[in-house]
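Submitted below is the structure of interest, expressed as structure tokens.
With one protein chain held back, the other chains of the complex are shown just where they sit.
We call the chains A and B, going by the order they appear; numbering starts again at 1 in every chain.
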Amino acid sequence: MRPILLSGHERALTQVKFSKEGDLIFSVSKDHNACAWYANNGERFGVYKGHQGALWTVDVDPNTVLLATGGADNTIRLWEVKTGKLLKTWEFGTAIKRVEFSEDGRLLLGVTEKRQGQLSTVIVYEINPDPEAEQTSEQSLRIVCDELPKVTVAGFSYLSKYIITGHEDGSVSKWDAKTGELLQNVFVHDADLQVTDLQWSQDRTYFITASKDKTAKLMTVDELEVLKTYVADTPLNSAAITPVKDYVILGGGQAAMDVTTTSARQGKFEARFYHKVFEEEIGRVRGHFGPLNYVAVSPTGTCYCSGGEDGYVRVHHFDPPYFDFK
Amino acid sequence: YEEEDDIDYSDLYEQYEVQMEEGLDAFVVLDGLPKVPAESAGKLTNFVLKRLNTAGKTSSERFFMPIDEATNMTGGYAFVEYETPAQAIAAVKSLNGTALDKKHVMAVNKLTDIERYGREGRIDEEYKAPEIEPFVEKDHLRWWLGDHEGRDQFVMYRGDNVGVFWNEKDGQPDSIVDRQHWTESFVQWSPKGTYLTSIHAQGVQLWGGPSWSRQKRFAHPGVNLIDFSPDEKYLTTWSHRPLQVDEGHPILSVEEDGKNYIIWDLATGKALRSFVTLDMPGPSTDPEGNPIKKKLQWPAFKWSADSKYVARMTPGQGISVYELPRMNLLDKASIKIEGVVDFEWAPATPQREGIKTYEQLFCYWTPELGSNPAKVGLMTVPSKEIVRTRNLFNVTDAKLHWQSEAAFVCVKVDRHSKSKKSLATNLEIFRVKEKGVPVEVVDSIKDTVINFAWEPKGDRFVLITAGEIPAGAAVPPKTSVSFFCPEKAKGNQIGNFKLIRTVDKKNNNAIHWSPNGRFVLVATVLSQQSFDLDFYDFDFEGEKDEKDKDLTANLQLMSTADHYGVTDIEWDPSGRYVATSASVWKHRMENGYHLYDFKGQLLREEPIEQFKQFAWRPRPARLLSKEEQKAVRKNLREYSRQFDEADEARRNTANREIVEQRRRLLDEWLAWREKTVQYLREERED
Partner (left out) sequence: KEHLDTIARREVIQKKKETAANAQAAREREEATKKKMRAQQLLEAETQRLAEEQREREARRLKAEQQRVQREEMEKQIKELKQGVKGVDIDSLDIDELDTGRIRMIKLQALEKEKNEIGEKLRITGKRLDHLERAYRREEIKHLGEDYAA
């Protein structure tokens, strides 16, 4: 697997996403910019400039027409993928930690940060998929997280039926996506070690969570039941489920400030592959010089990419043996 | 950790907080009972209980009447627990001296009275001490030796948990017991592996048997360190803080007040004698007036090989030898050895040529005093005969290294030149078993010897030398590792010691011999930069170099490995495996352990958060006679065939199990997916 390095960001990557066809990669960084890249050769397709602070999150709609970004400047912005045109800006009182489209692209959710007197919220907008259309400023749903610890990650389940949220205290919740009613809250990860990522299976009936407690868990939407647990030896920032083959990919690493020694071997900056069903580690991919902040798999299952604290995105196309491995 | 429920904390607290003050006060001891056959014990119990219940409340569950196994009769005495100490006192008052029938008059005494009475030595030697925990059926303490596969056990302390495991030939260790908060500071096996010791603020507890139940406990508040006698009959506990014992303490007496050491009798649970810590010689403050932290001599009380004596040195003055089990000072006086700096008992009873009764032996050394040269001496105990002395000159320091069978003692002498500048080391090797105890000197060593180790049960040794440290150097100096063995000699004689080989430019600082000799691991531990593990074979079964043909060794480097951050190394008792660990007590990098086989092949590495301690369970000496061992060796081929078959079968089963387990997991997964996909299809249609 010879990696392609996407260099262009000047600071740590925070999230990376593939387009539905797997041909484009979208990345956001603390350098205030969002970028789009060709997955096959690593050439830059475009830059989306306008945010006034670090970006925390990005998502692209299923038609690869609209791009949503959110960050420390307290805005969610909607862009036209093709032209880079800014279509809409929603403003909030605190930073945006997550954005995600529903599977049909008709809804967009955002997670706002909890800060002085402001509770963490999950807000939802209805989206018009036409880039020429006027987008609404009206929230169709607003979940205020007052009884539970703050939300760190969130997403829409299959058919936009539920919203699943991961929390600061390691728990995972399920909400009715129409009414905003809390249906279930379960403790999944070690107490007070936050859920750092939540990514979906292709049909959005199950998902994987990553946590600072050094584990990732495969969970069902319907019962919030933990199906599988993947144990790593380093705090995890991200976890992805591979389509086609039954693997999961975990990324993480000890943050520089927590590493007690300068020894590079301490960091464990590797992407780890586990067998999804057997929970056994299969292999690791090295390369980053800092923790992996996000890992994403192409929906076609032919490649994955990782965004690191070191400012690089590494794209790895799987070799034939990957597909032969049973 | 489901086992957690098995530990009854209340009991522990009760022991130390309640029972220590009053727990045993509810017990009474009955004597003068009729001796009846075991079958009639129940009847007698009921008969006596009727009387007992007139003074307070007790029951057959709290009534214990030992049966003499030899005669299968009751012993004529019993222990009884009342509900409260007040009832016990009432029973002593009203029932002591009650006639049961014409022949038998029952004596009722408080157990604590007898305890105290016994403690102060006012009763005669024949008195049979009462057992403190008579209700527990005795476990077979050596159960673990009966493992059919001949596996070894080890204990691991990580986080708050202490677990004991079987070491598996292939694959994960098999957990036997795992308990949270089993100890408060560390765990320690007794020398033959019978007990696992846990250390608590209030004292120590000994655990064992297949149920890992508590076997003994010793109250020593603030205990820091412990040491067993080689035969596991006695235990030394030490606390840096002097004991504070008030009048009326149920276990300790005023005798122990202000003391640091207690020497206990394991069988009775009694403190035999207690001592204060001796100040080490030298100034207690530095020139600026800051207190100097002196290195503790541990163990200060050293046991003779037969556990009949325990001795402590008063630096510069002499050695006090105490006789067990009475703990009286041998011949009522300490042995005067002016200037004595260190002493070590022979680790085995040495069989010396031309001597009929083998006595215990210790080796000591004294520095230059005035015009007298430094001296090394060997003294027998109990006859206190000086067997051998040897004068030494220009001595800076000396270290005493006994070979495990007491065949040799090597005195490593650091010597300075006349100008007192350069250092060199001499080895003065006393051949203890040979007539007249001849001394062989190895003086070819230019640098300072920083480590030395005899081959256990053998006659070869390894040493590490280090060059001078350049002033202000950031890195430790390079070291050299030298291997020695005796030359070939006629008959049973052991030839002169010869250098086999020196390996230069190393960083090694540790020598770990396999417990059975032959294999040695030379390592670099507690270093920031290097973590080498070099595995050597002294009897490699391959071609031998021509130049080594007169040596009793064929040295071969088997392999080298590297364990990042290694702090501790321990061979298993069989010499088949070595565990190396990185303990959080020393640093916080990559804590956990590695397991190697004897030849240095890495079998397993397990990173464990908050990893503290790894210790193999020791085993007692072989239970087989020489003849039996010989028979085993003779039939090894047949055993070998059986073991090969068993191993093969195990491997196959294990493989089959893995495949089946995977098949099952996959089937479950596919079934769940099918159900979910079907459900989703219906949902979408709606």
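The rule is short, and it goes like this: a residue touches a chain if its C-beta (ideal position, glycine included) is under 8 Å from a C-beta of that chain, and two chains touch if they have at least 3 such contacts.
This structure is a prediction, so every number in the text was calculated from the model and none was measured.
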Discussion item. By the document's own contact criterion, which visible chains does the hidden chain reach in the full complex?
Written reply: B
Worksheet, complete the sentence: From B:Q528, B:S640 or B:T653, the answer for touching the chain not displayed is B:S640
Worksheet, complete the sentence: Given B:A99, B:V254, B:V475 or B:V632, the correct residue touching the omitted chain is B:V632
Fill in: Contact partner of the left-out chain, one of B:D68, B:E83, B:E149 or B:E338
B:E149
Practice prompt. Looking beyond the chains shown, say which of B:K43, B:K384, B:K599 or B:R663 touches the absent one.
Written response: B:K599
Discussion item. For review purposes, identify every residue of chain B that touches the missing chain, sorted by number.
Written reply: 140, 142, 145-150, 169, 537, 540-543, 556, 558, 574-576, 597-599, 622-624, 628-629, 632-633, 635-636, 639-640, 643
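In this section, only the chains that are shown with their structure count from here on.
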Response to the item:
Per the C-alpha centroid definition, the whole-Å distance linking chain A and chain B comes out as 54
Response to the item:
So, in the complex, the side of chain B touching chain A is made of residues 564, 588-590, 607, 662, 665-666, 669, 672, 676-677, 679-680, 683-684
Worksheet entry | Residues of chain A touching chain B in the complex | 158-159, 161, 203, 205-206, 220, 222, 227, 233, 246, 260-261, 263, 265-266, 277-278
